[in-house]
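Dropping the structure in here first, questions after.
What you see is the complex with one protein chain gone and the rest in place.
Letters A and B name the chains as they come in the text, with residue numbers starting at 1 for each one.
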Amino acid sequence: MSIFAFAAQTIRIAVPYLFAAAGGTLAERSGIISLTLEGFMLTGAFCAALGSYYGGNSWVGVACGMGGGLVFGLLHGVVTIRYRADQVVSGVAINLLAIGVTRFFLHLAFGSSSNSPRVPGFSTVVRGEGMLAGMLPDPLIALGLFAVPAVAWAIYRTPFGLRVRAVGEFPQAAESVGVHVARVRYVAVALSGVLAALGGTYLALDQHQFTDNMSAGRGYIALAAMIFGNWDPVRGGLACLLFAAAETLQIQLQGTQAIPSQFVQMIPYVLTIVALAGMVGKSTPPAALGKSD
Amino acid sequence: MNAERGSGVGTGDSADAHGQSPSPSAVVSMYGIEKRFGAVQANRGASLEVAAGEIHALVGENGAGKSTLMHILSGLLAPDAGTVRVDGTTVTGWSTSDAIRAGVGMVHQHFMLVPTLTIADNVVLGREPRRGMAMDVARAQRDVTEVATRYGFSIDARRRVGDLSVGEAQRVEILKALFRGAQILILDEPTAVLSPPEVQELWRVLRALRDGGGTIILITHKLDEVIEISDRITVMRHGQTVARMDTPTATPADIARAMVGRDVLLTVGHPSSGAGRVHGPEASVRSAAPRLTVVDLEVAGAHHERRVHGVSFTVAGGEIVGIAGVEGNGQTELVEAIAGLRAARAGRILLGGRDITTLPVRDRASLGLAHVPEDRHRRGLVLDYSVADNLILGRQHAFVSHLGLDRARIAQNARARIEQFDIRPTDPSLPARALSGGNQQKIVVAREMGGEFTVLLAAQPTRGVDVGAIEFIHAQLRASRDAGKAILLVSAELSEVLALADRVGVMSGGRLVALLSRDAATMDVLGLWMTGAAPPAAGAA
Partner (left out) sequence: MDALRERVADTLLPPVVALLVALVAGDVLILSVGQSPVEVYALLLRGTWGNAYGFGQVLYKTTTLICTGLCVSVGLRAGLFNIGGEGQLAAGGFAAALAGLALPASTPAPLGILVCTAAAVIAGGITGWVPGVLRARFGAHEVITTIMLNFIILALLNWAISSADGGALRVPETLHTRAIRAGALPRFGDLIPAFHGSAANLSLLIALIAAAAAWWYFFRTRAGYDLRAVGLQPDAAEYGGVNVGAVWVRAMTISAALAGLGGINFVLGYKHYYEDGFATGAGFLGIAVALVGRNTPLGVGLASLFFATLSQGGLAINALVPKTMVDVLQGVVILAVAASAPEVRRVLRRRKRIATA
């Protein structure tokens, strides 16, 4: 396999991670825990398939996917910000709800419990030998690669980003200078919903269909990448690429029995625990993360 | 009340709640301010008048209501009654942003700074300069540097606040207010966290601000500072304004007397002569061997800073040693280190001759150490546990049978303690949360003093409790002392220390700066030690 093919494959696998990790970083930097990425992504995938199918156009799918993520993001926001529910509980509930809602409406819309019919999508790539250039027709790949620097720019270079960082570290200080803490958090968590849903949208449109539980834990890998990247969007993005490269390697090695695939699958999780335990460098979550009051 | 108003050339007694016209030069006038928090009346008809272009010291003991009054002025709190005027306009009950817009800025005791952000980011937060959609970081740094230079601060706006020294961080706080156009700057205990050179730097900055036409209100309880920096003084006690003075004509003794409200003992000699009597504490020491011995104890705070410096003392059986001092001078850390809740960085702690410096809490307790902690809501009680369960906290190992907790004995213990210490209501199954503050404290006292102990650490034992409970707890402490127990009493209430202690120590800046016999420890003398007016080296024991 050529280095280009390897890179192309890695990027394709990384796109959903990049979207979700970028979104998760934004929400967590504002102090809202992002266990929800998995649910956002699943919702995004389903809404995208739905929109693409009924709209007959993949761009309608993109819009619907983003809309689904927005709704779920705001739901998480209302429950944790307005009602001050525990953010972990809300995150778990959002993920369960996403599974339930997508299954229910999958059945309702397409009469199936496993997958949607074929929907319009972007990808026209020849697999396997597909070169980097083969990815150009899918704008979501470019957008995914762009999401990381965009979120980095938003966090470090805009007034909104400054407020996000202040609110996630020391909300009282932000409040004392007139920053609306709740408003900043709503925007951040809504954007995280949209971004993670774009990751799901990519999955659905790339495969031209929605399948049950399509996100399949990718949201948690993105969460792991975000933590491994120490809540920095760029480092989180690099972690996404690292995890995706490991997966690519695993796919290449399949059948060779060199390393059992399960051990490659574990890499993101093991690395994250090691990072979180402070065994490599220092792991510093936003100081006000998860504190609803 | 028996206020010593206008012992200087004050602007007249306006403390009556009529809210008559302020003097024309006053930029801030507050009249008849009332503020209540639950059972605590923080301000009762307090008043304040500050003239433009002066440094005004607002002094008083802890809990006198200074910070509350200033939070009302800065818009953080709304008063229950009274009038606030700024620049002649009535602004009672305004918001923080209103206050900021009108040029009133407050520098809080606990900095409102985001440690992970740069100085420039912290200063411009909420009013960031923009360029298109982006934040104009370069301009933010330029603007902040410019304002800093204008007021004579030398700072690098790109540094992270978390890397700054406390003094530098405080300057950033001041800068934040100035950047927002503050003309009236309120500083809450600004020197509490500063080293002497940093204090001098702060004075330089404040004088420059005043000379530039700014008005400064300084909350403090340190007399030397008041004398050194202020132009005029307002003294508060028990939520009321009790005196106004012009600094040049006020003496430390006048201010101290007004602060602690020693009308009765005004005949006691001048404090400076009192300070000469600090030696000779041995006079009143009981004959018994020391039950608690602390030797060269050093304790670190949360950020590895030294909070207790080389403190040594002993407490004998049948003796109450009181530790007075303004809160935050190491008393909390001292008590927690003795109790085993905080590691000692150096030094030794002995309980009846046995070294307990590294023993865990539970072992210290079983060796006879009892502890009434200063914060019953955080440490002393599990608020959702029943009264009965709280009455065994720390002694839970003694209440087990072969199948687990011995409910019968726990109930029996509860009944006995409730009766003996008159805890009300008498239902042992109520959650501690449901009881009044006084009765909650009685639970703690009953638990710690009702069982076997040889040494008691009593930290703020009567804080926030009603008068009846105070008397009761004081009687219990005296009874224990008379029964031969050794008691270390730490209290921010001077009157409490004086009422109970056989010897009185004063902590200041983490050191035990004085240890006096009860006879030598008059309110005036202690007030001076506490406020840092006495030379720190003079009376260390």
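Just so we're on the same page, a contact is a pair of C-beta atoms (placed from the backbone, for glycine too) under 8 Å apart; a residue touches a chain by one contact, two chains touch by 3 or more.
Keep in mind that what you see is a predicted model, and the values were worked out from it rather than measured.
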| item | value |
| --- | --- |
| Residue among A:L74, A:V101 or A:A150 touching the omitted chain | A:V101 |
| Listed residues B:A365, B:V445, B:V465 or B:A520, member touching the removed chain | B:A365 |
| Sole residue of B:Q396, B:T426 or B:S495 that reaches the chain not shown, by the stated touch rule | B:Q396 |
| Footprint left on chain A by the chain that the document does not show | 33, 35, 75, 79, 83-86, 88-90, 92-101, 103-104, 106-108, 113, 217, 220, 223-224, 227, 260, 262-263, 265-266, 269-270, 272-273, 276-279, 283, 285, 292 |
| Interface with the undisplayed chain - residues on chain B | 339, 341, 360-362, 365, 371, 373, 378-385, 389, 393-394, 396-397, 399-400, 403-405, 407, 430-431, 433-434 |
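The rule is short, and it goes like this: only the chains that are shown with their structure count from here on.
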| item | value |
| --- | --- |
| Chain A and chain B: spacing of chain centres that average the CA atoms, whole Å | 48 |
| List of chain A residues in touch with chain B within their complex | 153, 157-159, 161-163, 165-166, 169-170, 172-174, 176-179, 287 |
| Parts of chain B lying in touch with chain A, wherever the complex brings them together | 96-97, 100, 108, 112-117, 121-122, 124-128, 130, 133-135, 137, 176, 180 |
